[in-house]
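A single protein chain has been omitted; all remaining protein chains appear in their positions.
The chains carry the letters A and B, assigned in the order they are written, with residues numbered from 1 in each.
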Amino acid sequence: MEFRDNKAIYLQIAEYVCEHILLGKWKADEKVPSVRELAVEMEVNPNTVMRTYELLQNKNIINNKRGIGFFVDEAAMDNVRNYRKQQFIIDELPVVFRNIYLLNIGFDELKSKYETFVKENFNA
Amino acid sequence: MNNTFNINRFGLLLRRQWLDFGKIYLISLVVLLGIVVGFYSYNIPSPLKDNNFDYDGNLDMRFRYPLFLILGFVFISIVASSYFNILGQKSRAILELMTPASVCEKFLAGVVYTAIISLFSYLLIFYLTDLAFVKYLNGHLDAFKGLLPKNGAIREVETITYQVFNDEGYRKYCSYFFAFPFLITSVFLLGSVYFNRFHYIKTALSVMVFIGLASYLVVKLSIWLMEGKVANHHHFRKEDKDWVLLTILLVTSIITLIIWTITYIRLKEKEV
Partner (left out) sequence: MYYLTNTVDMININNLNFGYSKHKPLFKNMSMRLSNGHIYGLLGKNGAGKSSLLKNLAGLVYAQSGTLDVMGFNPAKRQPALLEQICFIPEEFYLPSVKIDAYLKANAPFYKNFDNQYFTDLIKEFDIPVEQKLINMSYGQKKKVIIAFGLATQAKLVIMDEPTNGLDIPSKAQFRKIMASAMTDERCIIISTHQVRDLDNLIDTVIMLDENDVALKASVEEITAKLTFKKVKEIDDSIIYAEASLSGYNAVMPNYHQEESKLDMELLFNAILAEKIKFKPLFS
């Protein structure tokens, strides 16, 4: 995996795991790769992956069954969304807001743009 | 785990060292054999040559003794001098020193290869060549008939080994020089640990300088001590000779042990 420069590696790995859950590649109650397996795949220190898994455990996205390994939580999908939403509000929204403000974009314009985007990309 | 000496580990080490050392060693044995055979072929008596006999009327095989001594010196000293030379090369020394065997085992492996195996293989090769040529000559004694200046039968040639082991005087005499080859290998082994490059030349030069200085000092000292004090007309008796020989044996053995000890210490202190 190519890591970006602007965010801690363990968070980027968390995004990777969340992505897999959102895309349905890893389903609820399924086992996720072990710390070592994921570390090897990502070419990172296992301690970093462990830190990712601790974080995801705290967010109830995965859970640790002692002696067996880590599993995708039953409510993982919702929890990932929550977590990602939080991340988005903290990390990315301020940048968007800043641009909206600086470029003086009206909410009506924004709304119509948003609706077209959703229609084009997600056929909603 | 015994961190000083373990016989299994020592065996493993001997085997491991063979990987590095063995090939060169076997090649040098072949070269050695070639040289010995070459000298013999050139120098043994032949009906085509004159002067085939020594003053006792035996077939003249006297060339063997200097050949044995000089070649022996060269061979065992070269082998000893090359044993630890890898420690002078950074790239090889690290993996060598990191091999999980004790310094004692590494040192003893050096002694086994340089003092024991090299000496025995030298003796064996010389013995076999000598035996082969002696057998060959004895099988062709008739060819020399009539060439003997004095009348009489041509006696069979003896191997060096036979000569040494069948004459008590010879045997005794040789046994006094028992430690000499070990002394030589120990000195050159030390040189291979001590110097990082050009081990052989440097060791040889050091030894020459050392012997030169030592003999100068001994002579000067004895002159200074003895002058005008001792009668000059002292006759050596047999017991005196034995005593001198025994001293030689003792001194060479002790020096060998001392040099081995120094080598062990140097090996222990070797840094990369």
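Keep in mind that, in the parts below, a contact is a pair of C-beta atoms (placed from the backbone, for glycine too) under 8 Å apart; a residue touches a chain by one contact, two chains touch by 3 or more.
All values reported here derive from a predicted model rather than from experimental measurement.
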{"item": "Among shown chains, those touching the left-out chain", "value": "A, B"}
{"item": "Which residue of B:L29, B:I78 or B:V103 touches the chain not shown here", "value": "B:V103"}
{"item": "Interface with the unshown chain - residue positions in chain A", "value": "3-9, 11-12, 35-36, 39-48, 50-51, 54"}
{"item": "Touch list for chain B against the chain that is not drawn", "value": "1, 3, 6, 9, 12, 15-16, 18-20, 23, 86, 89-92, 94-95, 97-103, 105, 268-269, 271-272"}
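In this section, only the chains that are shown with their structure count from here on.
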{"item": "Cα-centroid distance, chain A relative to chain B, in whole angstrom", "value": "78"}
